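What you see is the complex with one protein chain gone and the rest in place.
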Amino acid sequence: MRIGVLTAGGDCPGLNAVIRSIVHRAVTNYGDEVIGFEDGYAGLLDGRYRTLDLNAVSGILARGGTILGSSRLERARFAAACDNAKALVEKSGFDALIPIGGEGTLTAARMLSDAGVPVVGVPKTIDNDISSTDRTFGFDTAVGVATEAMDRLKTTAESHQRVMVVEVMGRHAGWIALESGMAGGAHGICLPERPFDPADLVKMVEERFSRGKKFAVICVAEGAHPAEGSMDYGKGEIDQFGHERFQGIGTALAYELERRLGKEARPVILGHVQRGGTPTAYDRVLATRFGWHAVEAVHRGEFGNMTALRGTDVRMVPLAEAVTRLKTVPEDRMREAESVF
Amino acid sequence: MRIGVLTAGGDCPGLNAVIRSIVHRAVTNYGDEVIGFEDGYAGLLDGRYRTLDLNAVSGILARGGTILGSSRLERARFAAACDNAKALVEKSGFDALIPIGGEGTLTAARMLSDAGVPVVGVPKTIDNDISSTDRTFGFDTAVGVATEAMDRLKTTAESHQRVMVVEVMGRHAGWIALESGMAGGAHGICLPERPFDPADLVKMVEERFSRGKKFAVICVAEGAHPAEGSMDYGKGEIDQFGHERFQGIGTALAYELERRLGKEARPVILGHVQRGGTPTAYDRVLATRFGWHAVEAVHRGEFGNMTALRGTDVRMVPLAEAVTRLKTVPEDRMREAESVF
Amino acid sequence: MRIGVLTAGGDCPGLNAVIRSIVHRAVTNYGDEVIGFEDGYAGLLDGRYRTLDLNAVSGILARGGTILGSSRLERARFAAACDNAKALVEKSGFDALIPIGGEGTLTAARMLSDAGVPVVGVPKTIDNDISSTDRTFGFDTAVGVATEAMDRLKTTAESHQRVMVVEVMGRHAGWIALESGMAGGAHGICLPERPFDPADLVKMVEERFSRGKKFAVICVAEGAHPAEGSMDYGKGEIDQFGHERFQGIGTALAYELERRLGKEARPVILGHVQRGGTPTAYDRVLATRFGWHAVEAVHRGEFGNMTALRGTDVRMVPLAEAVTRLKTVPEDRMREAESVF
Partner (left out) sequence: MRIGVLTAGGDCPGLNAVIRSIVHRAVTNYGDEVIGFEDGYAGLLDGRYRTLDLNAVSGILARGGTILGSSRLERARFAAACDNAKALVEKSGFDALIPIGGEGTLTAARMLSDAGVPVVGVPKTIDNDISSTDRTFGFDTAVGVATEAMDRLKTTAESHQRVMVVEVMGRHAGWIALESGMAGGAHGICLPERPFDPADLVKMVEERFSRGKKFAVICVAEGAHPAEGSMDYGKGEIDQFGHERFQGIGTALAYELERRLGKEARPVILGHVQRGGTPTAYDRVLATRFGWHAVEAVHRGEFGNMTALRGTDVRMVPLAEAVTRLKTVPEDRMREAESVF
């Protein structure tokens, strides 16, 4: 068989492990030809691709990023090009396409599938917010990076009697904040799923200081926002070039707490370090399994599906089911976290 | 309520996170008193314990080991002392006991439960071989340590055209070997579940060298053993003190491969580094959740159970069910690993 | 003898290793009494201190922060209190004081010394900018954290064809930027010692893209600044609370490059993670040696000095010499870095 692979969307540790696994399984076990499209769907639409043999994927298991490159998808352009893509896939003699990506990528995969392209998706997001799968690869690495940062910040906060506000990724779902906050021993966690009141954080910090604990660490997802009326937030500022720039919630919250508490509070914005670098062992294993099962699905003709972790098993679930709603943090997971603040 | 806690069996990263979580949930949310027995069941039988308040568990989340100490259980002594233990628990006015430990500890917990002691168990093993739970805390850390070692060994093996045999923990189940072997990109994995033939490994190495790949890494569980008649193994040697000492499988296999291949092959025995040190974020989160849910089970009176991860949920499962058989690596997980060798 | 110890100034990995080493050497080998002042000079002036025995320093070698607490010194207050401090030291029967700190702390130490207090200083700064010593502990850890961040950012920059601007610590000296930039493989390094022209960075990035390298990482010290007239920078912005806030150079430079290049450029501000957490082996060894030699100097009566690394030896150098000028990055070190851009 001739199988096309592409990686699209934001960077995510484990992408190379999926690519390597697909190539090993398809080439070594089935004698397939594997083709890698460059820079995501852009490479598919422009017909830019290259053959991926065992040598091409040698030594990439532990490497962050993607050897195929990636690009964010402009949905409008893609919708227009969808029929074209089908024609392209047929003309080039591809028997199957495996797009590896997040919500946008999988939605596009579904459109291709609906248009008749034989597609098996592999979900990818550090945010862990894709329905139908227990976890996504990349998430464990992101949580690990954020946790290590909090481990480091706690010692410095403690020595200097300071409040630290750590902003982690998560625009629409708070999984990274939840798990890194629990693992890093944060004393407060703010998620997109639940507007927070800075007054509660002020109370928590003051209660800690009254018990002789002279520091606090608060973990806040970039998409968290204050409850209405609880804090002035979200008005853009004008920067030196005349652009309106919005201050991130981590920075805004640190200033707000400093003002209300009369104590030093500092923001730390972790940013893109959470997306890059060597994946953890967990993510390499999950990514490798996803690649393996995607090839199996191709050979069983189970198109229109994506790989998903369910308990300890990797199963195929319909793309349609996976992309209809975001997987957000449920209340009971938040309650578990709160008791160790 | 008055809740007793103890940690027993081999060391495991995450024990302190469980203890901390139990104390936070029980003391802060329920106003319970938490008592920690010292050195496992030994402390229970000898009546050695101390109160655990918030200060006692401050700063231990990221620390390996256990602040309570541990000891391996002599089963005979314990069986004899079981009634005694019950009397002790009643006399001291404990409302519940939470033993944290592996297969032996949980079997003992079940005996206590059968004797009428109100028990909620928390499973713990780096080996991940306890039935009824998808994963145990400590396992992810052990896999991480072994994977990092393999990452390091690959570069040196490659530069020096060498075969490396890495022996990891796992006496009865090969989970650590399976996942660290996959994550570390091993070219062969030997598990206790399936006797191996060194001839297969020789063939794999020679095939790699013939393709120009001038090194190989083999990951072998300490409990793996050669297929009958495939290799001379298991006769003890007499050391300089006249003791019979058995050579570990990693060392024996490296020598065997060197002899058959006529190439340098070196054993690396990772040993106890896999058991100690800072737990990964994954293990801290799982351990924290287990502690939280154990306290909930105590307050709901769900005794005779242990905490278990099922998919993304933590549930209670009967101790009886959990300790009847070991969870070993199934064939299909092994097949996934083989295709990326 | 009775020896007082204090830690002052910003947080720095290795402080606990110095304290531990002082206590071990003084208590075990000389039978001294060691007293730790709380929160830096504040504890000295207020008479807040406690005895440090072997138990007090058990398990702290690998821990970031300082068990004694720290505070930044208000120089005016200290100058006024200096005679007072001397009286306090005499009254309490201290035979020697070992202040561990940066430029401010050591200047204060010199004032105390001039006032007749028997002082031996231990230099401490992650910035590595203290004259008379080849290196300071804490620096290696900070460089390690920044390097790991750059390792991670490179993979994500490469996959997404992006320019990353990483801002590291270093207000007056660029050592962290220099060494983490070299170790992290940055393509441009901006130091406080040498005003930069964004046009040079634009040229470098364009040259890289023209060679097919579709990303770049630039490492900029927080104290770096553009050459006069080369870029609009340094005007404060008015934030939502009406405060004037200055945008850091990392953020300003990323926006400037994005505007000039017409390519995505993202700032990453590492901040306080560089100051906290487990010290590297290098820093633990240097800190331990400094502590040991400080006690030796006390017992030899070599007051008015501080410990310093010279080649492979630890020597005593006059405080007066150490604090007169900042150690900045010389031109030839910068030239070494430039050739691997």
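Every chain is named by a letter (A, B and C) in the order it is written, and numbering of its residues begins at 1.
Just so we're on the same page, a contact is a pair of C-beta atoms (placed from the backbone, for glycine too) under 8 Å apart; a residue touches a chain by one contact, two chains touch by 3 or more.
As the structure is a computational prediction, the values presented were derived from the model and not from experiment.
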Chains in view touching the one left out: B, C
Residue, one of C:M1, C:L61 or C:A115, that touches the chain absent here: C:L61
Touch criterion as defined above, residue of C:T107, C:S159 or C:T280 at the omitted chain: C:T280
Omitted-chain contact residue, chosen from C:H24, C:H172, C:R194 or C:K214: C:H24
Candidate in contact with the missing chain, chosen from B:A56, B:A115, B:I269 or B:M334: B:I269
Chain not shown, touching residues in chain B: 7, 10-11, 13, 15, 63-66, 69-71, 145, 148-149, 151-161, 164, 214, 232-233, 235, 237-241, 243, 247, 252, 255, 259, 266-269, 271-273, 275-278
Absent chain, residues of chain C that touch it: 20-21, 24-25, 28-29, 54, 58, 61-62, 134-135, 140, 143-144, 146-147, 151, 179-180, 182-185, 211, 213, 278, 280-282, 284-285, 288-289, 292-293, 310-312, 336, 339-341
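Here is the rule we use: only the chains that are shown with their structure count from here on.
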Chain of greatest Cα-centre distance to chain B: C
Chain centroid nearest the full-protein CA centroid: A
Interface numbering overlap (same over half, different under half) for chain A and chain B: same
Centroid distance [mean C-alpha coordinates] between chain C and chain A, Å: 34
Gap in Å, rounded to a whole number, between the CA centres of chain B and chain A: 29
Residues within chain C bordering two or more other chains: none
